[in-house]
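What you see is the complex with one protein chain gone and the rest in place.
Labels run A, B and C following the written order; every chain starts at residue 1.
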Amino acid sequence: MNLQLNPEDLAFRDEVRAFLAANLDPAVIYRSRTEVHPPSEADRRWWNSVLNKRGWAAPGWPQRYGGPGWTPIQRHIFDMECRLAGAPELRWQGLRLIGPVICEFGSEAQKARYLPAILEGSEQWAQGFSEPGAGSDLASLKTTALLEDEHYIVNGQKLWTTEGGDSEMGFFLVRTDLTSKHGGISMLIIDMASPGVTVRPIEMINGDVSTYEVFLDNVRVPRENLIGEPGSAWTQTKFLLNNERTSSADIDKAYGDLRRIRAIASGESKNGRPLLEDGDFLRRLTQLELEVEALDWSVLRVLCGAPSRRPPAAAASVLKIRGSQLQHRLGELAVDALGPRSLRLFTRDQAFAAEPAPLWPGYVPGVRADQLYMRACTIYGGAMEVQKNIIAKIAFGL
Amino acid sequence: MNLQLNPEDLAFRDEVRAFLAANLDPAVIYRSRTEVHPPSEADRRWWNSVLNKRGWAAPGWPQRYGGPGWTPIQRHIFDMECRLAGAPELRWQGLRLIGPVICEFGSEAQKARYLPAILEGSEQWAQGFSEPGAGSDLASLKTTALLEDEHYIVNGQKLWTTEGGDSEMGFFLVRTDLTSKHGGISMLIIDMASPGVTVRPIEMINGDVSTYEVFLDNVRVPRENLIGEPGSAWTQTKFLLNNERTSSADIDKAYGDLRRIRAIASGESKNGRPLLEDGDFLRRLTQLELEVEALDWSVLRVLCGAPSRRPPAAAASVLKIRGSQLQHRLGELAVDALGPRSLRLFTRDQAFAAEPAPLWPGYVPGVRADQLYMRACTIYGGAMEVQKNIIAKIAFGL
Amino acid sequence: MNFDPSDEQKMLADSAARYVRERCDLESRRQSAKSAEGFSRRHWQHFAAQGWLALTLPDGVGGLGLGLEEMAVLMEELGRGLVAEPLVDSTVLCGGLLAGTTRGDTLLPLVASGEAILALAHLEQGGRAEYDCPVAASATPDGDGWRLHGVKHLVCHGAAASHLLVSAREADAAGYSLFAVDAASAGISRDAYTLIDGTRAADIRFDQVPVAAADRLHGPAGAADALGEALDSAIVANAAAALGAMEAVLELTADYLKTREQYGQPLASFQALKHRMAEMLVDTEQARSMLYCALAAQAGGDGNARRRAVSGAKALIAQAGLFVTGQGIQLHGGIGVTEEYAVGHHYKALQMFAQRFGDTDFHLQRRARLALEH
Partner (left out) sequence: MNFDPSDEQKMLADSAARYVRERCDLESRRQSAKSAEGFSRRHWQHFAAQGWLALTLPDGVGGLGLGLEEMAVLMEELGRGLVAEPLVDSTVLCGGLLAGTTRGDTLLPLVASGEAILALAHLEQGGRAEYDCPVAASATPDGDGWRLHGVKHLVCHGAAASHLLVSAREADAAGYSLFAVDAASAGISRDAYTLIDGTRAADIRFDQVPVAAADRLHGPAGAADALGEALDSAIVANAAAALGAMEAVLELTADYLKTREQYGQPLASFQALKHRMAEMLVDTEQARSMLYCALAAQAGGDGNARRRAVSGAKALIAQAGLFVTGQGIQLHGGIGVTEEYAVGHHYKALQMFAQRFGDTDFHLQRRARLALEH
């Protein structure tokens, strides 16, 4: 047992910090730290290519496809430092979800065609998994893709396709074999510009549009866009989720939120004293700081493959549950720290355009939009209730 | 709508207060306020007869059987004043449960035989409902009572018979008809001194014995001890529960607990100041005071038959859920107010014998025993989970 | 003691419920929220015609002279319909401050008819709760009248308001005074923006704005108490609307659970979701009881008891409301987080309730302080 970071990791952290300090300007940092949903598309594309030049765009990829060859701990350190420094968030659909899947299951042609643009950020990807009436429940997918002279003809409807309107490409779960009930599901790459693809923006509770409904109406997709064998989507989806065991903890965002809350509490005052010295506030902040620290150690345990009485998949659900609960509570504390000012809704563009003023300090824009949007985090990626079912089953056999 | 107590009720309250002040001495008050489980049997029998002389022993009974003819609000005021004055708790099994059932369903002989002794407190009653493997689930009762030359021969086993070891009489749910699955359950009066009745004391988490396992081995019970018609126990049980719509809120105990917590917080100090002025403590106390006040208004709404979108039975479960949650939190706050001193366990006899001393003020004994014992309140009388099932079904049709 | 609504209260509730059912669909609510004023003038006219704007105003000046109980009955129904109109701000809060003043005799009839919309301009930079926020704006004598100077923050409906009730300090006075100002007066500039529920608020600059002597509603001696009482009344009225929102969410969510399926089973068959609904009801009932508690204290007439009860109700109803509407979103799943379903709008309405007029921490502390003095 050795619970300290080793010297190489500390050196790596310094290297990352130096790189971030050299490459991020205040305007970018401000926009990132507003934590609006969706973030600036331009910043993300720019940052994607900056990291790509440095060879750091895809920490999770095998080295032969452009990954930097970092240890899990180093990837963790990198994500954390990026968040705390105010770096733009990257488009995870390409870099974290479909990229690794193509590396693992894609044809050579697919690798050559798609991976470079993902690394550079020149092509953004959308995920087409959920459907109306099938939120966390993939077994009941209805979208079909039937083969017809070397093309799949795709018909159906997808829901919760994050940033579907800003994406060049999409990866979709489709039924290629209607005879089998549970099998017959394949993962298909679809050019979002294809005829028959239309997207409907969905206005979210935070007043912005970050997710879309996607209608697929006789979309012709070249047969070679299928990933792996027909009907192998389960394998690919499981692989994709296993890549993301710890990301659902959202631990770097939690630390970023704590940083923001302290900034607010230093700027705001209550009963004539800095809010940061108010007993009630300090108790709530301390409680959250502790739970975030505990969550961080839970992440480290998973990353290091620490021994456990329960199967690893249980740990992933545990991280997701506590991580998303903390997102709710961090948002509530940030909002309460702002007081009545938190009632003003800054949409993304309003937040980006806002000029800091005595009545409206720079830490205000984005706080409420983030708090409202993050109500979704206990629903997306496997709702809280589903995660608890999973734990009861695999951890306790209930 | 008139939300004020009317003058008659205020006058009634003064009358009750005067009576209590004249009849309770400090030793009795001390023993009552320890809130140990079980309380002093002697005090209860004594207080029962004191109230009976005044005609106040059975507020819930019809006047022709000895009830005082109070309004629901007056009964509520009476219970509250008794608790706050430190009056002994009465034996509810006789006065609140079986008494009203005998008044309603009992034969004239049964009324003549049992009611006077219940009013006087000279005979205490035990309830034999639950069985091993049938906690909140009466449908699966196994105890049988088969008729044989004018006697029921009773065989079976009852669990959680509160104060079964201190009771002269008991009322038991038994199967008198084995042919019917759900019917065939009758309510039978059994003299606890009958041959074949044995009780096993169960040591509770608070170190005292307040409940018993009752074994019934070929107990011969005269046929006339059956209440009403054979197989009519469902009706009687529902009637019995309907009498107790609001009692599960335990509102008077909640107010008593708040009184005790304030007494502790005035005696204890933290960081050199009275605990009662400590910010964290005061916040928790205020939160609980508010929720108890809200619960009190919820009780008043039920007592006054306030209009509601939901059926009355839902209100009873709502009172039970919030009331027992509050019992847990009140106990925890009392314990936290005492600090490490709360770790000393005073059993009932130790608490009664304790002499107040600088290291061990008079408010210490009983706090922990009560907190530990009240862990049971979310389990007995229909567990929390059962109450939630009920609400979902009858309030929402889920 | 009895909780049965009077016939008048029943009629009030029925007509409000009918209006909400027939005219307050989500689509029109979303449109009016996006409109310039953030609310519907059509609704406003109806409120006036129904006498809802006159409800709590004194008779003699166009009011019906009814009490907070009637207002609560009305607001619960309007809260179910996500009312966005400045009913409480204009009539209960500002109307309460005008009642009994000379200026009130001329202005209140316009409030009752809906021609005038009043907004409170009181918060300033660094202020969190209207009850105890610092006031730097100044009122300097000028002939018989005054000149107001300063900047007010987060004035709800400040853009649509025809008149503003402004707090300002007179030279070397301990507290502040309250003035009624025509929003069109020279020297007033407004910077408007949108709040989470669509309400338009404004930061308002007063540059030596002249006001007549009669426009001074309350002097330093009485202003804070008058405002405290008006705020307490406004909180109770808004608490009733919050309760209505909670009741609406209970119904919406129960219906949703019955109609949707997951894993081939109706959502209504999952015990964890049933139990969540039960917990939501327990909190909703607690909130309703606290509303009665506050109404009783209002009617009781003891000022300290009223303040204790109102702060208690504000804290508990905000807690319960955020839980109930937040879980309503959770049980709806993804669509609950969109603008296309009502549940998210109710959640934001409760966020407004929780943050306006002092947040939960403030009211718990106020309650605790008053209880210790008690």
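The definition used in the following text is that contacts are C-beta pairs under 8 Å (C-beta built on N, C-alpha and C of every residue); 3 or more make two chains touch, one makes a residue touch a chain.
Since the structure is predicted, the reported quantities are computational estimates derived from the model, not experimental observations.
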Touching residue (missing chain; options B:F12, B:W61, B:F105 or B:W160): B:W160
Where the unshown chain meets chain C, residue by residue: 270-272, 275
For chain B, the residues touching the chain missing from this view: 130, 133, 135-137, 139-140, 159-160, 202-205, 207, 268-270, 280-281, 328, 335-336, 339-345, 358-359, 368, 372-373, 375-376, 378-380, 383-385, 388
Residue numbers in chain A that touch the chain omitted from display: 1-6, 9, 73, 276-277, 282-283, 285-287, 289-291, 293-298, 300-301, 304-307, 309-310, 314-315, 317-318, 321-322, 385, 387-389, 391-393, 395-398
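Note that in this section only the chains that are shown with their structure count from here on.
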Identity of the chain that, by mean CA position, is farthest from chain A: B
Inter-centroid spacing, chain C versus chain A (mean Cα positions, whole Å): 38
Chain A and chain B: spacing of chain centres that average the CA atoms, whole Å: 53
Distance from chain C to chain B - Cα centre to Cα centre, in angstrom: 42
Residues of chain C engaged with two or more neighbouring chains: 273, 365
Where chain B touches two or more other chains, by residue: 283
